[in-house]
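Pasting in a structure now, in structure tokens, and then I'll have a few things to ask.
All protein chains but one are shown at their positions in the complex.
Which chain is which? They are A, B and C, in the order written, and residues in each are numbered from 1.
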Amino acid sequence: MSWEEIISEYKPVKQRPRRIWVNVPKEEVYDVIRKLREAGFEHLSAISVTDWLNEGVFEVTYHLWSYSIKTLLTVKTKIPRDDPVIKSVVPIYGMSAWIHERELHEMFGVVFEGNPDLSPLFLEDWDGPPPFRKDFNWRDYVREKFYSKERERDKAYWEVWLK
Amino acid sequence: MVETEKKVMARKLGRLVRAVWIFNWFNSCGCTELLPVVSSRYDMERFGLIIVDNPKHADCLIITGYQTIKSIKRVVRIYNQMPDPKVVMALGSCPITGGMYWDSYNTIKRLSDYIPVHMYVPGCPPRPEAVFQAVGLLVEHVRKLKEEVSRK
Amino acid sequence: MTENELWFYGLPFGPAHSGSGNFRVQLWVDGEKIVKARSDPGYLHRGFEKLMEYRMVWQDAVLADRICVLEPLNWNLAFAEAVDELMGWEIPERAKYIRVILSEFTRIQSHLIWFAGASIATGFQTGFMLSIGYRDYILENIFEPVTGARVYPTGYIRPGGVRWDVPKDFREKCEFTLKKVEEGVNDLERLLFSNSVFKRRTQGVGVLSKEDAVRLGATGPIIRASGLETDVRRDDPYEIYDELEFEIPVRDEGDAYSRFWIGKEEIYQSIKIIRQALDRMPEGPHTLRPVAFIKLKKGEAYSRVEAARGEAGIYIVSTGDYKPYRVKIRGPSLLHLIPVLEHLLIGSEVADVPVIYWSLNTCPADMDR
Partner (left out) sequence: MMYVLLALYIIAAPFIVGALGILYGMVLKGIDRKLTARMQGRVGPPLRQPFYDVLKLLEKECIIPENAVKWLFNAAPLIALAASITTLLYLPIGPFPPLFSGNGDLIVILYLLEVPCLAILAGGFAAGSPYSTVGSQREMVLMISCEFPLAAAIIALAWKYSSIYPGLKAFSLTTFVNNPIWNNVGVLGFIGVGILLIVMLALSTSGLGRLPFDIAEAGTEISGGMLVEYTGRNLGILYINDAVRVVVFATLINAMFFPYKLSPLIANYVALPLAASLTIDFLFYLFKVFLIAFVTVTLMRVAFPRYRVDDVVKFYWGIAGLATLAALILIVMDTFFGW
């Protein structure tokens, strides 16, 4: 099956030459990506998560590149924010997918089922929620943690931010 | 007693500034500007400054750039491993105020909260000349200290 | 961790180690042989993706150079590309040429640092001194007059063009620098790449097969050294790369030496590209107007740039605000330093760790972001 046929039923959007975006339901995304891998999209450029707070969903995007077709195909899918579980693509893409998923697990708290190792990657002794989520007020956290009210030099940070 | 201690310290520092062995705690920003200082363009070895591979041989710890929560622990540990007398020099704006990362959740905002810092070299990143100026100021400081001791 | 591994002893490589950057690999060794390796990143994590959400777009352009200090202009370019694509801007021709020239100079100076690293890893002081010395020509003659700073261009390449036009004697300066760089690379070719001990140290070390390279997500010089001819500049052309003539050096061995060799050949290709671009550079405006306060369009864009160490990608999502809603940074070093390095280290010797590490041409800063 050629790659156009695989994605044709999901209404692909062609942004410009070599950029194609496609929305896929959560349940089918693993199969679609597996088929695309077989059709020649062998390079997983990146996996990303966007936190749509108002809609209550995480949007997971897979940026796939093919060395032969020379097209960047972005597969997007939405998963509920309160139950952020999605099937891992490690069986398809191997260790390169593992490291992207491990990072996203740490930063967004998305659980990738089937990933062998989701241990923390960048943060050590982290005491807050997953930091890239939109409902985590980053600046309040920084102010509490690093700037003290008593110190003369830090007062400006408190006064400006409190407004 | 205090006078003799001062004298000993001045003598030690006087010998230190003639042969400063530097341990560079690589944090990328300042590191790229420290490379020209080491290499043939600016050549800091002509002032007796060399880079060593190991904090235990070093007299001067150069901290270049921002420190994250994870790396500051290692910095403290490296600082404790260095034998006395030791000097800490912080390169770049980030160790002073946090620099561009003043609202980042993972970088520390002021280096002197964690270890004593003897000299800050501002800049993003500081030019190689600034590093030399800093070392020059250090030498000048030691010279004044020696004069002060010998006058008494 | 199996029970067996208790018998091997742990040897940390980095972070306070002159062979590594700000990065640690925990090794478990049996004598001099490595049985297990585990990367431990995060010493430079600043949360760039979150920082960018909190700042306006023109502030993000300045922030973008800090992603990787060894090649700030390429990241600057990647960010500008992403915003241009999101806004649907067609930027002036002259700006494109300036962008390409600066990007190639950035590649050259990054590769020179790479060779300095290769020299450090093998204890070859002369190579280090020479490569960094020659790199200074680029910093002093190109970056400082053009962007205003030696290392960080502070958003010189910005959405919609470049910040200001190049100085009048730009062409002479470029030609002088290129001549010096050529001299330097020829020197290095004789001193480093033909050096029998250097060859002995790097040939056959850290062999990465083509299949493994694709599977582990290697990009850039690493995958080209493993025999796959791919280059974002040719496959997914941006700016004016589809009009320029250049070759993509490829080697089949996949060992450390061939990776360094690819870097050396790429410098020659970059010199060729810069010469072509200088000849064809048109007159005209250097930027779109007005670009100072950008209100982003609603939508998303993914830009890919061939950085010196591989594929640099920026994915930007906007809801139609002054600030981007989400920025994802795809650094090449993340994949090179964790899956590829762990794969290459197993079975190699302790003495080869710095060589393998430096042959991957990594920058821990763009891994941790």
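One rule holds in what follows: a residue touches a chain if its C-beta (ideal position, glycine included) is under 8 Å from a C-beta of that chain, and two chains touch if they have at least 3 such contacts.
Source: prediction; values computed, not measured.
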Shown chains touched by the missing chain? B, C
Contact residue for the chain not shown (choose from C:G123, C:G284 or C:G320): C:G123
Spell out, residue by residue, where the missing chain touches subunit B. 11-12, 15-16, 18-19, 21, 39-40, 43, 45-48, 52-54, 56-57, 59, 81, 83-85
In terms of residues, what is the contact footprint of the unshown chain on subunit C? 9-11, 17-19, 31-32, 119-127, 129-130, 133, 195, 197-198, 200-201, 349-354
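To be clear about the criterion, only the chains that are shown with their structure count from here on.
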Round to the nearest whole Å and give the separation of the Cα centres of subunit A and subunit B. 40
Taking each chain's centre as the mean position of its Cα atoms, how many Å separate subunit A from subunit C? 23
Where in subunit C do residues touch at least two different other chains? 42, 45, 47, 50, 54
Residue ranges of subunit A touching at least 2 other chains are 122-124, 131, 138-139
Touching subunit B in the complex, subunit A uses residues 122-125, 128, 131, 138-139, 141-142, 145-147
Hey, which residues of subunit C end up touching subunit A in the complex? 41-42, 45, 47, 49-50, 54, 85, 214-217, 219, 228, 230, 235-236, 300-302, 304, 311, 313, 315, 317, 325-326, 328, 330, 334-335, 338-339, 343, 368
In the complex of these two chains, what residues of subunit B are touching subunit A? 69-70, 98, 103-106, 108-109
